[in-house]
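I am attaching a structure below and will ask some questions about it afterwards.
Up next is chain A:
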Amino acid sequence: MRTIWQSLLWKEWHEHKWKLVSITAILWGVATLAMLIEDKADKLGVAFGMVTLCIVPLSVFVGAGAASNERSRRTLPFLQAVPVPMGRVVAAKVLFGVITLTVPLLLAIALFYLRSSLFTGDGRILMTAGELKNSLTGNWYLDAIAFAFPLVLSLFIWTAATGVNRRDEVSAGAVALGAMTAWYLLMLFLSYLIFVLFDSAYGSNSPYAWLKQLGMSTAAGGFVWPFSDRNPQWVPILVGAVGMHAALLAWYSLRFGRVSGTENYSPPAARRVVGQLEWLPKPHKSPFAAIVWKQFRESGSLALAGLAGLAGIIAVSFFSSPTYFLQEPDHLAELILGVCATIGCSVAIVVGIGVCIRDVSPGLNSFWRSIPINVDLWFWVKFVTGMLVLLAAMWGPLLVALFALSSDPNRILSHSSYGALPLVQIAVFSAAVAATCLVRQAIYAAILSIAATYAGIIAAWGLWFLAARFGLAHAQTSLLSELTAAQVGVGMVLSFIACTIAAWLATRHDWGRKTPD
Partner candidate 1 sequence: MNELAIDVQAVHKSFRSTQVLRGVTLQVSRGKTFAFLGRNAAGKTTLIRSLLGLLTRDDGAIRVLGIDPQREPLELRRRIGYLAEDQTMYGWMRVEEIVCFVAPFYPTWDHALAAKYLSDFELPLRTRVKHLSKGQNVRLGLVLALSHRPELVILDDPALGLDPIMRKQFNRDLINHLQGEGRTVFYSSHLLYEVEPVADEIAILDQGRILRQADTESLRRDVKQIVLSRAALNRAHNQLKILDERIDGDHAAVTIENFERAQSVLGREGIEHRVVDLNLDEIFEAYVAGSRRKSPDAVAQPELQPLI
Partner candidate 2 sequence: MFLRIEKGSSVAISRQIADQIATLCASGTMKPGEQLPSVRELARDLAVNQNTILRVYERLCGEGLLEMRHGQGTFATGRVSKTRTAAHRARLVDELRQIARQATGLGLTTDELHELLTEAVDSIPTAEALPAGRGQTS
């Protein structure tokens, strides 16, 4: 006989093991790629930065799973009926959520160690005098862990707590992102207010700096900010971070599962209102019009949510030092593009998943397929509409802002690393669509789409490598030389084409993971 704990842990282990494996694979992939870019064996800052960039959205995905996967799979009523305190279920979920995120991080850091020991013998990574001064421990690896673990934990807890009991992962993730941004804004606004009211010197050496540090450390991953201050004060940062996250954890464990699941509730017959004239509107003119209408209704709201999140993040960055950005509008314009570069990919993933996650759920999949719909028309209209909605929402307002703010927008736009941005987003979007069509599950699709996009870059790098060998391209000095923007661009195009074709074929032939119906 298993004990309750064994049963719960066994269940969570089986639900998390593939996430663990795929996140490890992604982090290793990213780390390998990044180490190729970085040609100094004893310097791995960029590589670690890329790994961190990857683990941020992954933490949100895993957190969204912990918040809502029992509801999206409709297993919550069953779990509620099992005589086990919800607290233990929650504990098992938190434990495995944390393991799923921290173990791949540790493994990625282990990979760094392996590589630098190959080059230096003892695996030490040297730090400059300036870095040493800011370092917590004096050891690069311990510093990395001390930075990444709390960040991951904070994002996971924030997402799980604010998205708890939502009806699916997409909605949990959206709510959590909204909540995190709103909290950031609130904290920044409050600290700004304090300084405006009490202190004209809006800087980190003001006597009220501890208040700002306390506030910021309560936000998701917010304790990172005070460290950039010249004199971080440990007590308020620790109090703020620990207190807030403990409260969030308590909220999550108290709220989880305490929802009257409407899954098994069959509503009473809705009645026609007596005396109210009911007109049946005219049908859509063509299948094309009908599909476009449906797609706008389905992905429009997602893209709008993404846009709102983006605006929030830009506002956060702006409020972090408003005086500086007001003096230097060009830097603000660049900041906007930078935010768009990093967060835009997450929005692209969400929109890509949102385009087809409903239509591949078992019930709806057989419903729309039983209607005489031309599958090719269906797929391409959905795909193109989703992509246009994404690009319009991401780039329309941003370009307007750029041209309004910047004195020389063309210079910023022509900067090589921004040229590939829309390309990256549509590649990520198509990867998300393909992954969703194939695995038919939001969290795995999100993880897989990141992997697919990186696979495109690796493929491009491979192409260059081969071309150089046959003398077709300019030979690179070594494997470790930097990836060019052109290579990233080609990688994105490759990934886009492959994923689009995969998604189209999967839709056409109804390929994908099927739950028995």
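The candidates came about this way: all candidates are chains of the complex that A comes from, given by their letters.
Throughout what follows, contacts are C-beta pairs under 8 Å (C-beta built on N, C-alpha and C of every residue); 3 or more make two chains touch, one makes a residue touch a chain; residues count from 1.
Nothing here was measured: the structure is a model prediction, and the numbers come from that model.
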Selected neighbour of chain A [touch, this complex] from 1 or 2: 1
Complex interface listing, chain A residues touching candidate 1: 266-273, 278-287, 289-290, 293-294, 297-298, 358, 361-364, 366-367, 369-374, 510, 517
